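Scroll down for the structure; my scribbles are underneath it.
Missing here is one protein chain; the remaining ones are kept as they sit in the complex.
Chain IDs A and B follow the sequence of writing; residue 1 opens each chain.
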Amino acid sequence: MHEAAVHPHAPPQGFLRTHVFSVDHKVIGKQYLDLALVAVCTGMVLSWLMRLHLAWPTAAIPGLDKLSPNGAAGGVITPEYYLSLMTMHGTIMVFFVLTTAPFAGFGNYFLPLQVGAEDMAFPRINMTSFWVTLVAFLVLISSFFVADGPALSGWTAYAPLSAVGKDAGPGQGLGQTLWAISIAIFCVAQLLGALNFIATTLDLRTKGMSLARMPFSTWAWFITAVIGLIAFAVLMPACILLILDRVAGTSFFIPSGLVISDRLQPHSGGSPLLWQHLFWFFGHPEVYIAILPGFGIISHILPVFARKPLLGPRAMIGCLIAIAFLSYTVWGHHMFLSGMNPFSATLFSVPTLIITIPATIVTLLWIGTIYGAKLRFTTPALFCLGFVSVFVSGGISGFFLAQPSIDTYLHGTYFVVGHFHFVMGVAAMFGIFAGTYFWFPKMFGRMMNETLGKWHFWLTFIGVYCVFMPMHYLGLAGNVRRYSAFTDDYLKPLIPLHRFITIAALFTGAAQLIFLFNLIRSRFRGPKAPDNPWEATTLEWATTSPPPFDNFGGKPPVVQRGPNEYGVAGAGGADYLMQAAPEPAPAR
Amino acid sequence: MTTVASPPRSPPPHLPPSAHRPTATGGPEPKPAETGVWVAIATISMSFAALTSAMVVRASGAPDWQHFRLPPILYVNTLVLIASSLTLASARRRITPASALDGLPRLYVTLGLGLLFVTGQVLAWRQLATQGLFLATSPSSAFFYVFTALHGLHVLGGLAGLLYVLRRLRRVVPVPMTALGAATLYWHFMDVLWLYLLVILIIRV
Partner (left out) sequence: MGKLFAVVLTIITVVATAIFVMRVWWLPADISVHGPWIDHQLMETMLSSGILFVVSQLALALFVWKSGDRREGRKIKIFPGGAVPMVVLATVLVGAEILALTFVGSKVWASIYQTPPDPNSLAIDVQAEQFAFYFRYPGADGKFGGIHPELMNEASQNFFGLDPAHDTAARDDIVVPTLAIPVNRPVLLTLRAKDVNHAFYVPELRIQQDFVPGLVIPLHFTATQPGKYELVCTQLCGLGHYNMRAYVEVMPQEQFDQWLKQQAAQQ
């Protein structure tokens, strides 16, 4: 905390200092992205297993019994193992992918570059933040190998199921405790990260980089850091209280008179709703932690390939700030039917609907930017367009769920699953893909393969619609979520649609192998990337690919203008002006 | 339907480019260490605000809420912590960029008082334990332990920060005033936070 911010930069010596315990924000950013890659592969495999089980509940999955002799004896997933897979899928995806990649990963790498800084404000805290995140991930993964299996109470870990311990069934022993410990550790890491993002943005901007001239992605990471600072500060004490309920016999979330497995629980007076309030006070802003960096990345990339300035830059930033504020007023919309005062449902419904106004404006600004553009259909551009489409699809269903009266029917159904997968899962992933294809040349000095990239885009784009659109139909038919099998009379006719989703999910997942192959191959075999391959304006493109250890070779750029200078008369007949480029000769 | 004819944003030609170029920070030299501490203060405040609201919710209408008298040693600890803030403030006044020597003794006193405070808090726990009030005895005692333990951890963090600054004060010239300022700010915040916690503990417990 008391580290000097301005550190004279000499490149570090030795493999460990350069690549492992590095304080360089670029290395840390890549480490976060690598962690997210491992996490997303894990999370996706878990979702395949879930989907296979839902479509063919009795089918044996070869090899699974080796991995989990208890959870999948003979390769057939048990109901409790299904719930564990689901819980771990949600937790890994939300925390270790959707928070880690677009915010901590890209943000770490590109925020200092985009503001023209040599590094983050507190490099050692930055390094600590990554390693603490890794510890959190390992703690979570370790719960796969404990005796009664990983946690199974969902990524929301509703008390008292998550708090009462072993009596409530498998997964409620050590696995659930490890879950809570992992999340508490993760909170610490994210708070340290947010601290760095905020101090760097406020204090380390280079000469001429006023707030109004910051790129949209920098704005988005900064705002996300502010959201995270408040959200994780609430989740951490909540997790501590949950751990105490589990291991120290306190009763924060456990009421009196619970009888579980015929045993009267030795707890009294706690409030299950208290956990829900604390969790969702974090949980809803967390949705925006996942998606706002995507907003920033899309607003950053779209103008580059549209070859025209983003429409309404001030409105865009205003909307991001408005969304950040509103995100703290809506948590109760997850609890319309949870037994809180019905009057407050109306109170929470109004800001939830209001938040669609800035979200709509943002979408219209993107669509308006595409109007009359000279689009260059590169892979990152395609993922930007795909982002806009899936964000619209996911956002629209929010209109239904924001209304308590309709939520009465749709709450707890696949409609919700379809909604949040589109709006924060797929949309955020499209943001990550766009960012990866866009920034890969800068990060590794090599270009990714465009043909493979386009195949990846088309298969993914069509695939996600086949997977998540039908979930809305299932929800309308009243299909309950978090069921490991559909044995109810009214659910049985829906199983064919579930099989369709499963097949689509397997195909979409297989398409990600193209991405993985492209990623690994291009890292070593890709053609050499020029410094500014996409003809973009921002500072990260004003240095070499990849940038030197101190980012700008000891000569911090001096910023002359905002990031939005496309479709203008630039130097040498170019149609853009870089932020740090000197003024061109006046147009004749 | 307008066709944009790229508005050239060139400056008026009679001014040198630097004259109308905004700089990132118009004010004094930025001090990331202090910004960092302010951000930390914001997030720590949020955590304790969350715990406070949890306590208010948990206490309302709970039949198992057991009121108890706070251990008297807490008031002594409070005075110790306030005293440590005063000695730190006084030490900081005596330290100039040229030399830190004049302030060092008072910094050592601050460190000592900080340690004394933590020890005192541990003694308070033992007093409670002898009364039969443990973590799981009642939600009131649970919140008491949670609040004091979390605050104590943050104080220990502050002590570590002070130690780090002290080492650099002795070795580095010019004296790292920003780091000292940041550590001081954090330490005073620990003080304010404790006073706040004490008040709500007196009211609720």
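Here, a contact is a pair of C-beta atoms (placed from the backbone, for glycine too) under 8 Å apart; a residue touches a chain by one contact, two chains touch by 3 or more.
Small disclaimer: the values here were computed from a predicted structure and weren't measured.
*Asks:* In the full complex, which of A:Pro102, A:Pro123 or A:Pro170 touches the chain missing from this view?
*Replies:* A:Pro170
*Asks:* Which residue, A:Val135, A:Leu452 or A:Val480, contacts the hidden chain when the whole complex is considered?
*Replies:* The missing chain is touched by A:Val480.
*Asks:* Given that one chain is not shown, which residue among A:Val76, A:Met469 or A:Ile495 touches it?
*Replies:* Answer from the full complex: A:Met469 touches the omitted chain.
*Asks:* Touching the hidden chain in the complete assembly: which of A:Phe420, A:Phe461 or A:Phe515 does that?
*Replies:* Per the contact definition at the top, the residue touching the missing chain is A:Phe461.
*Asks:* Against the chain that's been left off, what residues of chain A make contact? List them.
*Replies:* Where chain A meets the chain not shown: residues 78-80, 83, 152-154, 158, 160-161, 164, 168-172, 254-260, 262, 264, 270-273, 306-308, 311-312, 314-315, 337-339, 342-343, 345-346, 349-350, 353-354, 356-357, 360-361, 363-365, 367-375, 377, 382, 385, 388-389, 392-393, 396-397, 399-400, 403-406, 408-409, 411-413, 454, 458, 461-462, 465, 469, 473-474, 476-478, 480-490, 494, 497, 567.
Assume only the chains that are shown with their structure count from here on.
*Asks:* How big is the gap, in whole Å, between where the Cα atoms of chain A centre and where those of chain B centre?
*Replies:* About 31 Å separates the centre of chain A from that of chain B.
*Asks:* What residues on chain A touch chain B, complex-wise?
*Replies:* 1-5, 121-122, 125, 191, 194-196, 198-200, 202-210, 213, 229-230, 232-234, 236-238, 240-241, 244, 248-252, 256, 268-271, 274, 277-278, 281, 308, 558, 560-561, 565, 567-569, 575, 582-584, 586-587
*Asks:* Could you pull out which chain B residues touch chain A in their complex?
*Replies:* For this pair, the touching residues of chain B are 4, 6-11, 13, 17, 21-25, 30-33, 35-37, 39-40, 42-44, 46-48, 50-51, 54, 57-58, 62-65, 135-136, 139, 142, 146, 150, 157, 161, 164-165, 176, 178-179, 182-183, 186.
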